[in-house]
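Let's look at chain A:
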Amino acid sequence: MRLWLPPALLAVVLCGLSAAMPVLEPLFRWIQPDKQQVIYDRGSFLFLLQNHLLLVVISAAVGTFAAVAGGILATRPAGRDFLPLVSQVASIGQTFPPVAVLALAVPVLGFGEAPILFALILYGLLPILRNTLAGLEGINPAVREAATGMGMSPLQVLVRVELPLAGRIILAGIRTSVTINIATAAIGSTIGARTLGDPVIAGLVNGNTAYVLQGAILIGLLALTTDSLFEALERTWDRRFSPQGAMA
Partner candidate 1 sequence: MIELRNVTRRFGDTVAVDRVNLTIETGEVCVLVGSSGCGKSTTLRMINHLLPHSAGEILVDGEDTTAMNPQQLRLNMGYVIQGTGLFPHWTVARNIAMVPRLLKWPRQRIDARVDELMKLLDLDPATHAHKYPQQLSGGQAQRVGVARALAADPNILLMDEPFGAVDAITRENLQLEMLRIQRQVRKTTVFVTHDIDEALKLASRIAVMDQGRIIQHDTPENILRRPASDFVESLVGKQDRGLKLMSLRPVRDLMTPHGSPKPSRPGADVLREDDNLRLALSVMLWQDLPQVAVFNARGEETGVITRERIIQEGA
Partner candidate 2 sequence: MSVTGPVASRIPPNRVIPALALSALVLVWLLDLGTIQPNRIVAGTGHGLLSSLGWIGAGLVTAVLAASIVLSMVPLARRYLLLLGLTGLSLAALPLLLEVFASRHLPEDSPYARSSMGAGFWCLLFLLSLMLIEILGRLKTRRSLQLMLLVFVCGSWLTLLRSDGLESLSLVREFNGQGGQFRQALWTHLALAFGAVSISAVLAFVLALKMIRNTAWRRPVLGAVSFLQTIPSLAVFGLLIAPLSALSSAFPVLQSLGIRGIGWAPALLALIAYSLLPMVRNTFVALTEVPESLADAGRGMGMTEGQVFFQVKLPLALPVIIEGVRITTIQAIGLTAVAALIGAGGFGSFIFQGLGQAAMDLVLLGALPTIALALLADALLTMLAASLKPTSARS
């Protein structure tokens, strides 16, 4: 239970701060004495947080589904021809800077939520795909052979043996992907998506450091909350599936 305490606490702080930012007005006024408006008000922080989260969750869900499906297909006998290409693309794709991918989505899809979602899915897919392939390819062939030899069907081998064994690595891929996507979604404000990046961008444009701070603190908190959530998830996974890890 102590594992879940840090993410829970961070989440409470994050939500509390988003709801009660106006309370801190005196503090921000001290930081930014020369501006009339020191609390960002073109959208409530809770709404921005919710929208930011929604973008990340949708892209993570779609990305995970697509990447795991793709990874499985490319490692089956029928799709094995595509494996070298898929793994090459997964690793080359990750050298593309996320900002550049985001920027390239705009000419194709225009401004707003659509291009950012597209870019987040596409870019977030790559680390998951890469880890899925690494996880499935990394399984000792003897294990797979033993499962087949004892009469499991290919589907059973996949569901009961391969996916549980590769799951930990896939989870790590999802963590990487979500971390990157929280950051990229924040930059998405520049192409018209409503996220926690909005106050930062607005503050930078107007020279209002208070706005920048509010956005930056909330983005940072969101990232930390998510990261500690994944930390707890990974620890739980380790305890359940690898007894040595639990003893250590």
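A few comments on the model shown:
Keep this in mind: a residue touches a chain if its C-beta (ideal position, glycine included) is under 8 Å from a C-beta of that chain, and two chains touch if they have at least 3 such contacts; residues count from 1.
Selection rule: all candidates are chains of the complex that A comes from, given by their letters.
Fair warning: this is a prediction, and the values are worked out from it, not measured in the lab.
Every option in 1 or 2 belongs to this complex, yet chain A touches just one of them, candidate 2.
Chain contact summary for the complex, chain A toward candidate 2: residues 31, 81-82, 84-85, 88-89, 92, 95-100, 103-104, 106-108, 111, 179, 182-183, 186-187, 190-191, 197, 200-201, 203-204, 209, 212-213, 215-217, 219-220, 223-224, 227.
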